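Removed: one protein chain of the complex. Kept in place: all other protein chains.
Note that the chains are named A and B in the order they appear, and that numbering of residues resets to 1 at the start of each chain.
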Amino acid sequence: MTTQLLLVQALNGLQLGILLFLVAAGLTLVFGVMDFINLAHGVQYMLGAYLGAALAAATGSFWLGLVLALPAALAAGLLLEVLVFRHLYARDHLAQVLATFGVILFLNEGVKVVWGAAPLQVAIPSLLEGGIEIMPGLQYPVYRVAVLGAGLATGALLWWLVERTKVGMLVRAGASNAPMVSALGVDINRLFTLVFAFGAMLAGFAGVLAGPIFSVEPGMGDNVLILAFVVIVIGGIGSIRGAFIAALLVGLIDTLGKSVAPDLLRLVLDPSAARQAGAALASMLVYVAMAAILAFRPAGLFPVRGG
Amino acid sequence: MREAWLPLAVLAALGVAPLLGFGGSYELTLLARAMILGMAAVSLAFLVGGAGLVSLGHAAAVGVGAYAVAILDAHGVTDAARVVPAAIGAAAVFSMLTGAIAIRTSGVHFIMITLAFGQMAFFTASSLAAYGGDDGYTLYSRTEVAGTRLLENRLVFHYLCLGLLALTWAACAMLLASRFGRVLRAARENAQRVEAVGLAPYPFRLVGYTLAGAMGGLAGFLLANATEFVSPATLSWQRSGELLFMVILGGAGRLWGAILGALVFVLLETWLAQQMQHWKLVFGPLLVLAVIFLRGGLAGVVARRHG
Partner (left out) sequence: MADPLLRLDGLRKHFGGLAVTDGVSLDVLPGEIHAVIGPNGAGKTTLIHEITGIVAPDEGRIVFAGADITRLSLPRRVRAGLARTFQITSIVAGFTVLENVALAVQARSGSSFRFIWPASRERALNAAAMQALDEVGLADRAGQPAGVLSHGEKRALELAIALATRPRLLLLDEPLAGAGPEETERLVALLTRLKATYAILLVEHDMQAVFALADRISVLVYGRVIATGDVPSIRANAEVRAAYLGEDAA
């Protein structure tokens, strides 16, 4: 029974990790290539979830919603880049933080105006309904397995794009030395825009996938954003590989911590105290892990830039 | 120091406001909120503009101070002689512990780590079921001074906030002008230079971060008393973002800019919220525009006109 629960929680943790990776990948590339801190990346995830939900409702098909939401998220990213972010590349991080914070306020309120403050429910597509038996007597939802698979496939695609294509090479070179890339005659602004829009689409994709699992509501991107920050700080800014490993780590720690910590504390505390302290401990765990890792490796696990 | 008339005029205006028809309970509550957030913003301006430490978790220090008041209240401790040192001390210890790790990093890392530690405090507060959890905690009464209910008197509370705001400003200005502050200011601009004259910036930054946290704790004490209510929202990262915005709106280069920024922020927010339900739709873009176009902040504008 406990092993089964643990297995389910571990799978849930991996799946949270995969979603975090999709959000963090765009964030870490934007950081790495442009040295741009984008707090609004979380609302792009939220926007993806809303677009997916709305388009699925309008077309009556989750799949059509997904296919339409991706270019819509891409377009939203491009629009934000042109309207706001482009004017901030040359500014300091503080200005970037605040301006993108303003974008968060606007979009969190904007979705309330358009779709209302109540959470939207997104139905699981019928193709992926039900569960599969992963152990004798233990069912796990097919949809969640599909999310895991889709995330891994996207991760592999991303790895291929960054490691094996010319554009990916420029992105990697840009992450370690932007002036050099621009000295090679590459239009660095075009590259920025491209990376930006692509990151926005990835975040939007994660949002669409998350729709049927979590509730789609205003502010849903904020916590994901901060976890994604933790991921890229642990992984090392600009590193896709670091983001992947750190995302799984954070997903597992967060999910397992919440189910295991109260049980462990029950060994030394009475049940109600254990539940309370366990909840507190579990929510701190990710940050404690981050602090521990940074205490030994201030630049994260896989630093891209030297030093 | 030619510009010193403006902050003094603002403080004087706050001093006479209750006598000029702004003595109603609504106005006084609003002004108290502005002054308290002003204190928090000034201590943050000390960090950002003085030491170059862009913290996106300053609300956590304020919140830890506020929660110290709530937790003592729940245990029947309401005497200012114990509550005030506890609030300041708790915030200082929190800042010192998180700062010890955060200050090992710099730039974007520092921003994100302070953000993450802020979230850690937020989730911890949310899980404190004994003190209201997510719903927050309502104080039995305001803190007592020498066994009296002095702080219940709105005018007394108004002038207490004003006095402490002025004191915080003076303290920060004094710190920055001192030998200690000289090292901080030099390290903000050129840490290598500071090392090359034989001083390691780290301990100075850590002490500065701890002192700013302590001042935030004092603001938290007042905030808890002003609303007689404490909730996790006090520590949320959005609040940290707002504090940072007050600093920038006022002008990060000048401490008193933060007072101006806090006043304008609170009044604008309140006014907009009265005009329309979805005021953040206007507030967010205003923030973006302020960052892009209002370089140097309001204080910068004033300084240029009277330079």
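What we mean here is this: contacts are C-beta pairs under 8 Å (C-beta built on N, C-alpha and C of every residue); 3 or more make two chains touch, one makes a residue touch a chain.
The structure displayed is predicted, hence computed values, not measured ones.
Chemist: The chain left out touches which of the shown chains?
Modeler: For the complete complex, the undisplayed chain touches B.
Chemist: Pick out which of B:181, B:257 or B:284 touches the chain that's been left out of the picture.
Modeler: Touching the chain that is not displayed is residue B:181.
Chemist: Check each of B:59, B:87 or B:194 against the chain that is not shown and name the one that touches it.
Modeler: From the options B:59, B:87 or B:194, the contact with the absent chain belongs to B:194.
Chemist: Please identify, in ascending order, the residues of subunit B that touch the omitted chain?
Modeler: Given the touch definition above, subunit B has residues 174-175, 177-183, 185-186, 189-190, 192-200, 204, 207 touching the missing chain.
FYI, only the chains that are shown with their structure count from here on.
Chemist: What's the distance between the Cα centroids of subunit A and subunit B, rounded to whole Å?
Modeler: So the centroids are 31 Å from each other.
Chemist: In their complex, what parts of subunit B are in touch with subunit A?
Modeler: Contacts found on subunit B: 48, 54, 56, 98, 101, 104-105, 107-109, 111-113, 115-117, 119-120, 123-124, 126-130, 237-238, 241, 244-245, 248, 252, 278, 280-281, 283-288, 291-292.
Chemist: What part of subunit A is in contact with subunit B in the complex they form?
Modeler: Counting only subunit A, the residues touching subunit B are 31, 35, 37, 39, 84, 87-88, 91, 93-95, 97-99, 101-110, 112-113, 222-223, 226, 229-230, 232-233, 237, 276, 279-280, 283-284, 287-288, 290-291, 294-295, 298-299.
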